[in-house]
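The complex appears here minus one protein chain, its other protein chains still in place.
On to chain A.
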Amino acid sequence: MAQSFPEDVLEHVFSFLNYDKDRNAVSLVCKSWYEIERLCRRRIFIGNCYAVSPEIVIRRFPDVRAVELKGKPHFADFNLVPEGWGGYVYPWIVSLARAYPWLEEIKLKRMVVTDESLELISKSFKNFKVLVLLSCEGFTTDGLASIAANCRNLRELDLGESEVEDLSGHWLSHFPDNCTSLVSLNISCLGSEVSFCALERLVARCPNLKTLRLNRAVPLEKLPNLLCRAPQLVELGTGAYSAEIQSDIFSNLAEAFLGCKQLKGLSGFWDVVPAYLPAMYSVCSRITSLNLSYATAQNPELVHFVSQCSNLQRLWVLDYIEDAGLEALAASCKDLHELRVFPSDPFDAEANVSLTEQGLVAVSEGCPKLQSVLYFCRQMSNAALVAIARSRPNMIRFRLCIIEPRAPDYLTLEPLDTGFGAIVENCKELRRLSMSGLLTDRVFEYIGTHAKKLEMLSIAFAGDSDLGLHHVLSGCESLRKLEIRDCPFGDKALLANATKLETMRSLWMSSCSVSFGACKLLGQKMPRLNVEVINERGPPDSGPESCPVEKLYVYRTIAGPRVDMPGFVWTMDEQVSSSLSRVTERRGD
């Protein structure tokens, strides 16, 4: 019986459970386990900040030390979510400050963070250690100054790829002289120059610094000064990797890198001057993670550098690597787990580089551990996709972006249904999929039938009818996030699968054919969903009910409709659908 173990024994056992899934499962066993678990849960992850309110969280978990929150939907990264939509963290900080004075970690993604919030964080939590702001916006370097000045035990400050209003680089000087606790500092997103002296002294007095990601403004000539003071670095993001070609700069750099025996990850490389790449050769064999997505170097210098990294596990690179470079990669980096190839010229319909589907096929065939792919290219074939699927049944994340929307198989001019079908059929562990190219309802049938572990699906310019959406919603058992743009999906599939939406985190549909009437119906019938209609061109009820909404964002929530919506967002709930009762009466059920 559950009663036979004393509480503190159970608490001790639970302390070994780190995954939310496990802790949630344990909470369901019985009331006393629920009570014990909730009192000892220290870390909470909230994938959608509007799915729950701070009050509900605090009521259930009274002693939390780490909070992770996500705000805007993923398509906000591509400017599809209008400015002012929401995702404000301030109300959360206010509540967390009151309830958790011992909070140590705050991690935010795609949220609006103000200087006020940062100041409140810096003053409310005496033992604050970790601040991670990924793809956030709304704050300035003044907010960073508060954090630097007031967080005595700061271990981690990671600004990710946030948009920071850069008022001055002076904020870094606010770290007090007795701050020696930094383990990780990522300021790569900042535009203006920080005081180099202050940075140098900070790096020198933090013996546990493992991750240092500099911003573009830190000149290459000064990099050795930092490396010499932090030879224990595991991850380094350089600043601009360019300087006039001078032998003393090169030798200083090479010598500094020689001293970095722990270095495993490299990033940065803005404005890269290829002649300086060999300065890093001494560390290449230990490098497991290489982010060259800002490095506009071309072959042969680019591929020569990458091929030196025989233990590479993760590579992010521009398409300057070309097919030839990827073939070399496949031959030299047998431990590769993840490959991302970004387009150097995304808006030109013409290819500026010789990168095709062949490069991806080569890496898929040559790298047995490859499980995560993000690939931008301009042509694809079913044959290539089938080859990739057959070579890599261990694929977990597969995101393919063919630059031209609705591009068919360039060899046969057929849709790419067969190719993507092969991916979902062979890759049984696939958790994330993004598709592009010409796709009919058939591909969605394959997905619904086979993609049983799929958690996130991104669709654009695909499908023929509601049947496509229906296949996905009714077949993908593990689906949590679905984002769709510019597809002819409408009301039927959405309404027929309304309850499915409560098993998911969220659904995004923009430029599809979902009518205002259907949104109202969905909102009225599903009180535990927030059905948000985003219409920038005017209120959705200014036209007929059959008029399609511009954008639709549906997410499950126990917090009810949110109260911070801007003028172009409407939540469909009971209040909105007063005219609906007439419709249901006519049905005569």
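Heads up, the rule we're going with is that a residue touches a chain if its C-beta (ideal position, glycine included) is under 8 Å from a C-beta of that chain, and two chains touch if they have at least 3 such contacts; residues count from 1.
Rule of thumb we're sticking to: contacts and distances are computed from a predicted model.
Enquirer: Have a look at "Guanine nucleotide binding protein (G protein), beta 5b", "Auxin-responsive protein", "S-phase kinase-associated protein 1" or "General transcription factor IIH subunit 1" and point out the UniProt protein name belonging to the hidden chain.
Expert: "Auxin-responsive protein"
Enquirer: Of the residues listed, A:39, A:149, A:217 or A:495, which one is in contact with the missing chain?
Expert: Final answer for the missing-chain contact: A:495.
Enquirer: Looking at the whole complex, which of A:156, A:235, A:322 or A:445 touches the chain that is not displayed?
Expert: Residue touching the absent chain, from the options given: A:445.
Enquirer: In the complete assembly, which of A:26, A:401, A:484 or A:569 touches the absent chain?
Expert: Residue touching the chain left out of view: A:401.
Enquirer: Could you tell me which of A:49, A:460 or A:512 touches the chain that is not displayed?
Expert: Considering the complete complex, A:460 is the one touching the chain left out.
Enquirer: Among the options A:33, A:241 or A:376, which residue touches the chain absent from this view?
Expert: Checking the options A:33, A:241 or A:376, the one contacting the hidden chain is A:376.
Enquirer: Mind pulling the chain A residues that touch the left-out chain?
Expert: On the side of chain A, residues 24, 28, 75, 77-80, 135, 161, 163, 189, 216, 270-271, 293-294, 296, 318, 342-344, 346-347, 349, 376, 401, 403-406, 415, 438, 440-442, 445, 448-449, 460-461, 464-467, 470, 474-475, 485-486, 488, 491-492, 495-500, 502-503, 521, 525, 584, 587-589 touch the unshown chain.
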